[in-house]
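Just dropping this structure here.
The complex is shown incomplete by one protein chain, all other protein chains being positioned as in the whole.
Up next, subunit A:
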């Protein structure tokens, strides 16, 4: 049931929730049965959350809740009351793609793109847990996400490229510990300093 749920009839029970979505607090009243995926898309305008199966297999709706990846179609909005939620919209800063997004672009790790938000978020969690994953760790880390277009090869390449970029950015940044927030909002200056000289402006070209 991937769709808007704005109007509520009187007969339907509601609860108030306050959720931090990409750093901004959202307080609203929702039906207890409202899925987090629909909450983010319809109540918060975060339509980069894609809904592919609504039974927790495809992973297109993957978002981070308090730093952990969750399938937002299997989570109710009321369950994340008081939590920090990050969607794919929370990654790019000032128009610059996050290194993970940029790596997906450069490695042609997306075609139709419907799975991409989920893969990017799953990759983010993976690289925070394991900044230098080998191929097997990548396969394990992304095993809960389905892509129907790419055959995964270029996604593996993108994860490796992103890992190298993030490690590079961390070094350039003078040994910052690489916590979630630093990685999440990699300063745009860092992107310009990348050793390969690309500008990171991605698909605007």
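What we mean here is this: contacts are C-beta pairs under 8 Å (C-beta built on N, C-alpha and C of every residue); 3 or more make two chains touch, one makes a residue touch a chain; residues count from 1.
Here is the rule we go by: contacts and distances are computed from a predicted model.
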{"item": "From \"Molybdopterin-dependent oxidoreductase\", \"Methionine synthase\", \"ABC transporter\" or \"Small CPxCG-related zinc finger protein\", the hidden chain's UniProt protein name", "value": "\"Molybdopterin-dependent oxidoreductase\""}
{"item": "Options A:21, A:36 or A:51, residue touching the unrepresented chain", "value": "A:51"}
{"item": "On subunit A, residues whose C-beta touches the chain left out of the figure", "value": "1-7, 9, 11-12, 31, 33-34, 41-42, 46-55, 57-58, 60, 87-89, 91-92, 97, 101, 104-108, 110-117, 120, 138-140, 142-143, 145-156, 196-198, 202-205"}
